[in-house]
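Here's a slice of the assembly, chains where they normally sit.
Naming follows writing order (A, B and C), and every chain is counted from residue 1.
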Amino acid sequence: MYYHDKRLQYPVTVTNPDPAFARSLQQAIGGVEGEIRVCMQYFFQAWGNRAPTTKYRDMLLNTATEEIGHIEMLATAVALNLDKAPAHLQEEGVKDSIVGAVMGGENPRHQIEGVIHKNLLSSGMAAMPMDSDGVPFNMSHIYASGNIAADMYCNVAAEATGRVLAVRLFNQAHDEGMKKMLHYMIARDTMHQNQWQAVIEELGGTAAALPVPNSFPQSAEDEQNNYNFYVTSLDGSYPEGRWTSGPSVDGKGEFTVFKNAPLGEEPNLGPARADSAAQSEQIGK
Amino acid sequence: MYYHDKRLQYPVTVTNPDPAFARSLQQAIGGVEGEIRVCMQYFFQAWGNRAPTTKYRDMLLNTATEEIGHIEMLATAVALNLDKAPAHLQEEGVKDSIVGAVMGGENPRHQIEGVIHKNLLSSGMAAMPMDSDGVPFNMSHIYASGNIAADMYCNVAAEATGRVLAVRLFNQAHDEGMKKMLHYMIARDTMHQNQWQAVIEELGGTAAALPVPNSFPQSAEDEQNNYNFYVTSLDGSYPEGRWTSGPSVDGKGEFTVFKNAPLGEEPNLGPARADSAAQSEQIGK
Amino acid sequence: MYYHDKRLQYPVTVTNPDPAFARSLQQAIGGVEGEIRVCMQYFFQAWGNRAPTTKYRDMLLNTATEEIGHIEMLATAVALNLDKAPAHLQEEGVKDSIVGAVMGGENPRHQIEGVIHKNLLSSGMAAMPMDSDGVPFNMSHIYASGNIAADMYCNVAAEATGRVLAVRLFNQAHDEGMKKMLHYMIARDTMHQNQWQAVIEELGGTAAALPVPNSFPQSAEDEQNNYNFYVTSLDGSYPEGRWTSGPSVDGKGEFTVFKNAPLGEEPNLGPARADSAAQSEQIGK
């Protein structure tokens, strides 16, 4: 179960509110590489964890719980950036507000509406669980496979795309408070990338973990086709690299190259059944 | 651009059609860990690849193109497994069909309908781009970040969850043809897990790649908070592991432990604006 | 604006309630080929219709309004089929209800739950705007392009897949009342398929309508590539048919065959920008 402290994980301040930047921050809340995703992913991995020990469950709970605080920081940042967004044209202060100044031009209203539609119309100038284009977060992005190694790679992937996004937001930010908040979040992503890789290391490293799941005997897979790079180019050319020769990364095979060709036949499903609502011509005699 | 061969990548045969297994196979077509996902993910990563060389674009194109053939195999397998699914009760052969035999009981119709609704009603006993619960694939699962390392981790994650699924399907399968097809697909997933890790290795390995993106100077991130494991448990207890002490996996820091506490203050957004359609009580004086 | 009559468009009766059939009927309510789709599609086409005359707007309003009554009939049919679905095991009448009889076996509870989950748990044994797998209808399926011919083809497509579904439901139905209701709906689909084609005819027929939009001068399109069938098979073989030779259907060209080959070059997007959060290796110098 869970507790809260009214104070924020890290200071969130905005000197110059910027509605367009609020929209960008939405990607870090409800984008597929955002904080709702990692928070819920770690929770569901923890709650469903099956292992001889509760150690990984515990670790995941710590980081999932930390991530709620990240969503909270970002939601606060969105609201602060929307603070002075004008609701209508006649509103005092539009022209001389920082927003007006940045926007310039005769009529800033339209641009602002174009940028922050739903945050203005639906939530009263607050954050929403959606991305920077207003697409609501879809929980199918919570990856929790029941396999600890697969889950750790999903987590590394989530934190890698998450830190890429945070860096892009940092580059885009122009308010000191926002840059400060992001430089903290970027740091936490560094830790989390390392943390999930540390689990892999603890489990023996990449070579031991691969191929995931390592509990399936490789003798049961097609051993003619498990370490060859398939070339599908028409002329047979291909890019040479670490993946075309030498020992495989998991140390259990040797990379080779295979010019792809069909091993099967043309499928023929035959005529449709009389009662399947096909056209008569499909049913045949 | 692209070419096709009418023949399949690998033989797909079904001796004993099983509509319930057809539904399970749908997860490998349109599930978030399925083949449409990896196919389209590699294509979009290839088409958007920016690098001094086209080498990774080329490699991605080879594997993306290979994956179309995997969707095709699975779609064929679904259709073959639905082959004898009865469209209605009176249909001849229901009782003595293999399906009837497996199902047993007086009236197999209802179970079958419960299992394969949309494949029966919407597609005429064919595969659909949806998962085993009939949820259509949503293209937001195509991860292509523009960062080659982030993308490779996304690909390892996709192939790890993909092979986990394929092994579960293999365990569930009882038809020899299906087991054969899956033992091939499991092998290809082994290769692809190794292949994406091989790119990481070629780029210097995990330590060189992390933290992703490695082009952002770590001096600009919060160096007090980038290698400490945050403990959020009320009593301060935490699971010790590779992530609580010792050098970080990227070799750029030292893991430590931090008992989490708020560094920020309670946020206060203040009263609502008079023109924002809040309740009067929110607007204040 | 709109009016209602409490009575149904056509009688809906169910003698032997069947929860599994209720689930099948959901496809005709909230499936992509269902009645919500056509109803809303015709309404949005009507409301956005731009033409020298309001004639097509009028016609579309008539049929859109008719379709509300079809959703109502199906929703009633779903509720009636769920009428005796047991909410829990101990309920009287489960064993001797028609449902129990059809299901047979020791414990029908599980099968029923498996089949009708959300209709039981979420709506209290009523219809919901979702398909037979419980996937909610998504309004992106309302096609209204602003081009009258494109819209008519979308409507023919909707009614064709709709009638295919209705026939499959008719084949699956075993209750006389349900068969009667469906034989009426199938008839209406016949009319509507003819009706939308009649608009095409009134506008001069297929040859006049194609290529849609017919207001774009064909001299502005690539006249080397507008009537040739592209062959992508590796060996150049292709299926001959009406589409490989002879005058095109629109009478404005001659069908030919083209063995596909690249007309463009390999794209090269070059290195990533230094500030784009790519890996260092992608950025080049």
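Convention: contacts are C-beta pairs under 8 Å (C-beta built on N, C-alpha and C of every residue); 3 or more make two chains touch, one makes a residue touch a chain.
In this text, all values refer to a predicted model and were calculated from it rather than measured experimentally.
Of the identical protein chains in this complex, 3 are displayed in place, while the full assembly in this structure file contains 6 copies of the same sequence.
Operating definition for what follows: only the chains that are shown with their structure count from here on.
Residue numbering at the subunit A/subunit C interface overlaps substantially, since over half of the positions present are found in both copies.
Of all chains shown, B has the CA centroid lying nearest to the centroid of every protein CA atom.
Subunit A and subunit B have CA centres that are 12 Å apart. With centres defined as mean CA coordinates, subunit C is found 32 Å away from subunit A.
Across the assembly, subunit B contributes 3, 5-6, 87-88, 124, 135, 146-147, 149, 212-213, 216 as residues in contact with two or more other chains. Considering their complex, residues 3, 5-12, 32-33, 55-56, 58-59, 61-63, 65-66, 73, 76, 79-80, 83, 87-88, 91, 124-125, 135, 138, 140-141, 143, 145-147, 149-150, 153-154, 156-157, 159-161, 163-164, 167, 170, 183-184, 186-191, 193-195, 197-199, 201-202, 206, 210-213, 216, 218, 220-234, 238-239, 241-243, 248-250, 253, 255, 260-267, 269, 272-273, 275-278 of subunit A touch subunit B.
Touching subunit A in their complex are the following residues of subunit C: 164-165, 167-168, 171, 234, 275-277. Interface of subunit C with subunit B (complex): residues 20-21, 23-24, 27, 31-33, 102-105, 111, 114-115, 131-135, 164-165, 168-169, 171-172, 174, 232-235, 260, 262, 266-274, 276-284.
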